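Structure, as structure tokens:
All protein chains but one are shown in place.
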Amino acid sequence: VGQMYVKLLSNHPFFDVTHVAASPQSAGKSYKEAVGARWFMNTEIPASVRDLVVSDANDFQSVAGKCDFVFSALDLDKNLILSLEDNYARVGLAVVSNNSAHRQTPDVPMLIPEINHAHTAIIPQQRASRGWKRGFIAVKPNCSLQSYLTPVYALQAAGFPVSTMIITTLQAVSGAGYNGVPSMDMVDNTVPFIGGEEEKTEEEPHKILGRIEGDRIVADTAIRISAHCNRVPVVDGHTACVSMGFAGQKPSRDEILRIWKSFTSLPQQMKLPLAPAQPILYRDEENRPQPRKDRDAGKGMTVVVGRLRECKVFDFRFVGLSHNTVRGAAGGGILNAELLYKQGYLTQA
Amino acid sequence: VGQMYVKLLSNHPFFDVTHVAASPQSAGKSYKEAVGARWFMNTEIPASVRDLVVSDANDFQSVAGKCDFVFSALDLDKNLILSLEDNYARVGLAVVSNNSAHRQTPDVPMLIPEINHAHTAIIPQQRASRGWKRGFIAVKPNCSLQSYLTPVYALQAAGFPVSTMIITTLQAVSGAGYNGVPSMDMVDNTVPFIGGEEEKTEEEPHKILGRIEGDRIVADTAIRISAHCNRVPVVDGHTACVSMGFAGQKPSRDEILRIWKSFTSLPQQMKLPLAPAQPILYRDEENRPQPRKDRDAGKGMTVVVGRLRECKVFDFRFVGLSHNTVRGAAGGGILNAELLYKQGYLTQA
Amino acid sequence: VGQMYVKLLSNHPFFDVTHVAASPQSAGKSYKEAVGARWFMNTEIPASVRDLVVSDANDFQSVAGKCDFVFSALDLDKNLILSLEDNYARVGLAVVSNNSAHRQTPDVPMLIPEINHAHTAIIPQQRASRGWKRGFIAVKPNCSLQSYLTPVYALQAAGFPVSTMIITTLQAVSGAGYNGVPSMDMVDNTVPFIGGEEEKTEEEPHKILGRIEGDRIVADTAIRISAHCNRVPVVDGHTACVSMGFAGQKPSRDEILRIWKSFTSLPQQMKLPLAPAQPILYRDEENRPQPRKDRDAGKGMTVVVGRLRECKVFDFRFVGLSHNTVRGAAGGGILNAELLYKQGYLTQA
Partner (left out) sequence: VGQMYVKLLSNHPFFDVTHVAASPQSAGKSYKEAVGARWFMNTEIPASVRDLVVSDANDFQSVAGKCDFVFSALDLDKNLILSLEDNYARVGLAVVSNNSAHRQTPDVPMLIPEINHAHTAIIPQQRASRGWKRGFIAVKPNCSLQSYLTPVYALQAAGFPVSTMIITTLQAVSGAGYNGVPSMDMVDNTVPFIGGEEEKTEEEPHKILGRIEGDRIVADTAIRISAHCNRVPVVDGHTACVSMGFAGQKPSRDEILRIWKSFTSLPQQMKLPLAPAQPILYRDEENRPQPRKDRDAGKGMTVVVGRLRECKVFDFRFVGLSHNTVRGAAGGGILNAELLYKQGYLTQA
């Protein structure tokens, strides 16, 4: 994910990468040395980053005052992440995080900018209650729910709230990091389990669809969600097979298609650099979306849906797909930063 | 599937392969020549079959009187299969079929011997209404439902009928035949669509769980089933992710496990050669069943289940897996023949 | 390959796609309809092509006068291709072909523009001997040799001719077309044979490295080449493992690296749109080049090499990689057309 950040931030109109931090073992090396033979983007390391000296990510003091904000994507124990992100915020840095540690913290917004951009309004409360002047923490949700939550939200926003969903995901190996899934498990095989993933897929939507009440975001638990998560031999691109029932009146298939095709939100209106022109793309072919062929839609930021049809048990079924390391990780994190930047949170004293 | 039949029938205690038929292009060649470089079992062609001369499968007349019954696994148009299987039965041959053509014919039994062995009692009716003396047609259901229907039936047989199921399958490429799925679709990819598969997965269970009334099998449509079928890069082994709700009283998790672990049926009591000692095997590991590691349980005839847990929407969730070219195709067909043989249908005049 | 042409020609500075032809079954449909659910580029069909009406490729008459030249990539019998390409040339069209049919025709240039751009000088002879005024045929070589021939030529051009090569390729499935390689052969498997590929890999370099004598290109058979060709489960990108011996003086490892890193040729000097700035890219990491990570170098037109080391039998060993459907197919064809355009062959009467 760090590498994807570096790739996507190359030539970014708002942001420059000025500082790179990693584990103590990499500290003191150039970024290129630290990455070594494990750079696995299909483009070169951007020239502006390759010679940056990597610092120890634990040394938050040394970054204070040198950056406007940090992107945080850490492979550490939850408690270590909680304290490290707090420390970065305490010394005055905005922390735009990919990690799950703070996702259920009530005054930390968990953002999909097309859905809950309004949740950034909790930031002044977060600062106030912790005594932070400039720093704060904002997070993005788990990659698995990006494949279906925006299409479901679009229906809700159009007056058709969904009450029940059963979801099965087919998730790409990059979601577990470079060493996360042994090839012994992914040749002639799939694995019907990903630790912690079903819980995140079922619970995080409630907070994202919630609303600010006082100093906290209150979850909307109206949607009941049951998730089955599978790992499949795909590099990038999480697929979700979704059956959904509506809370009240049920739209027609044509209405759903019309709502999806016309859906845009604040990131599109603000023309944020990574916001896709079309957040939801519907494909008519009977055998789409497919990970390799559809994950790059909208430069990896569009959710691609297909196969909308009646469900024999609930109301409708569809298949959703999103690029888990772009929209679901680094791209989603950068879009959050773009939103926060335009709303003034990254620069205000 | 033809090759798997030849492999599994090698040294069979009841049956000898005495005749092999295929498309007109192969007619006149030895079986070995006809198969050529496309034998892809990982054992050799059995010596008793390799030199058999292949006949034209359309020439049903030439087989009459030379075999007791035929296995039928054809890659033809539905109407051609209907007429060909009728012709074989008319000349006095029992037809044990893998094909879908006759599955919805009301007086043709669609058998999973552990579930509906009693449906063979329709055969005398079938013969009578068509004027066939010796011949008849029996079929097996689609491979996709083998991964979950036996576990669900075991619960129903124990007094806990299931009313609602939402199923997502991850299906192996062998299910589509050697040329069925291009590798261009299965490298770094999955496909969320298999033509006709969702309909079969949703409808065939109704007939299998039905009962004989007069001269027809009447479907039991009490279970509502919604299926999402995906193709994944796995050679053999269909996985099903299942959420299920019970019609009446809901068993506890322990009761379900006890029912599954102790389930046996007529094929086990008859000690049919291909009947697995344990039709349902529950694995405790959190990340099982997996296709490559579990498909060979019970020589490919056992359904392996795992991950039984509460469902956030219905009552329970689980993962089922079966070997699609053994239990789901050739092995299932042979088990049907073994049942029919022991019940006397293959030899009676 | 046709789809890759359409993708790469989108917004091309020299060429517009004005006409699309295919098999008779597709004739009369729009390009989008004809492609149907089988468009498998990860970008959309360019708007300028999607509504073009597809004509029957056999109807060469109808194209005469309407295009300046045609790209030919046909899945037909060799004799049909020979006569069809001749017919297109006869009615006045330049034929820039991907097919192997005319590769060994002595007065048809087989071009890798960085190596034998001078072979286009045979075109006036070709026209004269056949009585063609405007039309002619130029071809590209097989995709498998693109992964190693440019690096070997660069050494030869620097004064170090290679005399002997043993090559083993690991070739991507896209090289065989969408239906070319069944997934049954590419899950947990590789195939050590590709029909006709070893012969092409061994023989085509001789013509490419040859020279024009009178009305024919005379092959240079000085390099002895032995090739082993394997199919592996990779979408795009052919790898070649090469052991090579030099004819005379042997360069040092440093000299080879210097030659490769500084190599450019006429396409770079002409700044042809698809010519990569760096035709040969050397990667220092011990485990590169790798297909997924390196095939897109130079937009798929660069040959990526690595692992240059001494050979225990010959002089040196290295690994080369090129994108088989870009450099090895559509991109190579377009680069040929760009060269021919700049040299005036596409427009002269």
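Structure notes:
Going by the order they are written in, the chains are A, B and C; count residues from 1 in each one.
What we mean here is this: a residue touches a chain if its C-beta (ideal position, glycine included) is under 8 Å from a C-beta of that chain, and two chains touch if they have at least 3 such contacts.
Note that the structure is predicted; figures quoted are calculated from it, not measured.
Partners of the chain left out, restricted to shown chains and counted across the full complex, are A, B, C. Touch with the chain omitted from the figure is made, among C:93, C:152 or C:234, by C:234.
When the whole complex is considered, the residue among A:55, A:126 or A:174 that touches the unshown chain is A:174. Among C:107, C:202 or C:296, only C:202 touches the chain left out of the display. Taking the whole complex into account, subunit B touches the unshown chain at residues 36-37, 40-43, 187-188, 235, 285-288, 292-296. Panel shows subunit A; residues 40, 173-174, 178-188, 233-235, 292 of it touch the chain omitted from the view. Hidden from this view is one chain, which touches subunit C at 164-166, 168, 170, 185, 187-193, 202, 224-228, 230, 232-235, 239, 241, 243, 286-293, 306-307, 311-314, 317, 319.
Criterion: only the chains that are shown with their structure count from here on.
If you draw each protein chain as a dot and join the dots that touch, every dot ends up joined to every other dot. If each chain is reduced to the centroid of its CA atoms, subunit A and subunit C end up 40 Å from each other.
For the pair subunit B and subunit C, the distance between C-alpha centroids works out to 47 Å. With each centre defined as the average position of its C-alpha atoms, the distance from subunit A to subunit B rounds to 42 Å. Those residues of subunit A in touch with two or more other chains are numbered 187-188, 235, 286-288, 292-293.
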